[in-house]
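This report refers to the structure that appears directly beneath it.
Only one protein chain is missing; all other protein chains are in place.
Should a chain be cited, it is by its letter among A and B, assigned in written order, with residues numbered from 1 in that chain.
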Amino acid sequence: MPVSFTLAEIASRLGGRVVGNPEALIRQVGSLEHAGPDQITFFSHLRHKGKLAATRAGAVVLGDSAQGLTAIPRIVCDNPYAYFARVSQLFNPVSAPEPGRDPLAQISASARVAVTARIDAGAIVADGARVGERVWVGAGSYVGQGSSIGDDSRLHPSVVVYHDCRIGLRAIIHSGAVIGADGFGIAESVGRWIKIPQIGRVLIGDDVEIGANTTIDRGAIDDTVVEDGVKLDNQVQIGHNVRVGAHTAIAGCVGIAGSASIGQHCTIGGAAVILGHLELVDGVNVSAGTLISRSIHQPGTYTGVFPFDRNASWARNAALLRHLSELADRVRALEELLRRKDKNG
Amino acid sequence: MPVSFTLAEIASRLGGRVVGNPEALIRQVGSLEHAGPDQITFFSHLRHKGKLAATRAGAVVLGDSAQGLTAIPRIVCDNPYAYFARVSQLFNPVSAPEPGRDPLAQISASARVAVTARIDAGAIVADGARVGERVWVGAGSYVGQGSSIGDDSRLHPSVVVYHDCRIGLRAIIHSGAVIGADGFGIAESVGRWIKIPQIGRVLIGDDVEIGANTTIDRGAIDDTVVEDGVKLDNQVQIGHNVRVGAHTAIAGCVGIAGSASIGQHCTIGGAAVILGHLELVDGVNVSAGTLISRSIHQPGTYTGVFPFDRNASWARNAALLRHLSELADRVRALEELLRRKDKNG
Partner (left out) sequence: MPVSFTLAEIASRLGGRVVGNPEALIRQVGSLEHAGPDQITFFSHLRHKGKLAATRAGAVVLGDSAQGLTAIPRIVCDNPYAYFARVSQLFNPVSAPEPGRDPLAQISASARVAVTARIDAGAIVADGARVGERVWVGAGSYVGQGSSIGDDSRLHPSVVVYHDCRIGLRAIIHSGAVIGADGFGIAESVGRWIKIPQIGRVLIGDDVEIGANTTIDRGAIDDTVVEDGVKLDNQVQIGHNVRVGAHTAIAGCVGIAGSASIGQHCTIGGAAVILGHLELVDGVNVSAGTLISRSIHQPGTYTGVFPFDRNASWARNAALLRHLSELADRVRALEELLRRKDKNG
């Protein structure tokens, strides 16, 4: 059922100051480029000034310094992007799933499933598992033996949760995510790899989102821990015994090796790699594509990426890079030569 | 049912010029190393000359300049690799699936599924979805509410298509691919992440192939678009609102961040990363492992990879690289010193 709000109604719910017609009626959010007269958009970067000037949106959310850049009805607020997120939630509410158990689902007699939960076709809830209130277990998803899914969580189709894991409240887990598979625990012995049984669990806090095809391994002995409010994008790999601190956000394709500890309020850019057994304090930002090879004890932004170039230029510079120590030696020799000349001359 | 063709029959269907016995009977394609007397192989790189000399294949596809390198029956053509692709299609035709609906599939009463389609066990076709003629929906695959799958498309087992997405004609989607999961849209507000509802769709053109465990996120507001003829390898991640231009090929493990726009006829090498909001024009080739951090306005090949080395050499050079600006300062100081000497001397 579509919803509609006037600007005044939006501001009365979410705060902010209306400039222009407070009765402008809004039915949905839209982008600067494509929003129509019954849609509200947002403006948060000066580089989009041209788009703001051209927008056909019915209203716009923007910051105080930008409010003079347009004449259309607007809501002025401190954090336009976050405000817009809340506006979009207003127009796109998530409703609880319709309770029920599909006849093609398989629910163990020893599992405890709330009557308000919905279990879709092909889903499995194994022995001793617990599924909370208003949880949605999507088609073909699997909740392993003894695992629990907190209230209001949503497992999209084809999620796998192995045995003895705990998912907190309001989780959103996207398709293909695998929670609790064995960590990569192997020990070498005379040229053979011996498997170390992975007997820890995965413990996931409240309000965590896990992207499609992301994997979070169970602990080797102790547990792997993802704290409250963590957001993981797609195809992230979290090794065994990792700790991800509360309210940290990790972009797509990131790999975090075993026993690394990531602080709270960190951001890890796409395809970054954190090696094992490292510790990153709270408030660290790792740039996309960066490999972190030592612990980081100070907040801040850290980067390590080879700057791309036209192939020919890159090849020339890369070849020299392999001989950088010789170049440094030659500079040192020149300095030495001139020092001697100075002395002698 | 196995097929067989003489060289003459192959050339009459696919073009090219037969040199040697046109009646040589071929039953399958093979590699230079392992093809037998009833198999046809191909030769496209001079570095394989030795293998060509030693091959026991019954025939070979090769270019004009190479035709004198062997005495076995051969087909001479302009583009041996593409020709070989067509020969292999001739010997390995893909047949339409046998129509039917497995009793263990679940098809909504409001879905429209062509009678020529095949829906395997454990597959789900949700409310309002459309499945075209001769489509194969493999075991355990999921077609979400309101999504459509174009004629002659093939979804291997365990593919997930979320709601409201559109897949074109003749798609091949491999197992574990997830189309239409939420993009990574979050806004920070006083130390918490607020989810931005992802209300766009994924629109996929005709003749697109999508590799195993590849993920393509739905748009945040507008749509994510993959144009005609795009080929995506395994474990590729395409963020929300990305556009991939027609006939672009993307190798395995590539990540493309949100709102990037990739041109037509591009190639992106394995494990490359394209940051968000960038634009790559048509005809750009990104080398494997390269992170693209700025828009590219000229066609050509772009690279940015740290050249690997024995660990000790790498460590020496890498340590110096962290002090490159000091080295440059020292070179500048030497230049200055000599300039002053010249003036004074």
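As a working rule, a contact is a pair of C-beta atoms (placed from the backbone, for glycine too) under 8 Å apart; a residue touches a chain by one contact, two chains touch by 3 or more.
Because the structure is a prediction, the values reported are computed rather than measured.
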item: Selected residue (touches chain absent from view) among B:Ala8, B:Leu25, B:Leu169 or B:Leu321; value: B:Leu321
item: Footprint left on chain A by the chain that the document does not show; value: 104, 106, 122, 124, 140, 142, 158, 160, 162, 176, 178, 181-182, 184-189, 191-197, 199, 213, 215, 217, 221-222, 235, 237, 239, 253, 255, 257, 271, 273, 275, 286-287, 290-293, 300-307, 309, 313, 316-317, 320-321, 324, 327, 330-331, 334, 337-338
item: Residues belonging to chain B that touch the chain removed from view; value: 28-31, 33-34, 79, 81-82, 84-86, 88-89, 91-92, 94, 102, 104, 120-122, 138-140, 156-158, 172, 174-176, 209, 211-213, 229, 231, 233-235, 247, 249, 251-253, 265, 270-271, 288-289, 305-311, 314-315, 318-319, 321-325, 327-328, 331, 334-335, 338
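Operating definition for what follows: only the chains that are shown with their structure count from here on.
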item: Separation of chain A from chain B, taking each centre as the mean of its C-alpha atoms, in whole Å; value: 25
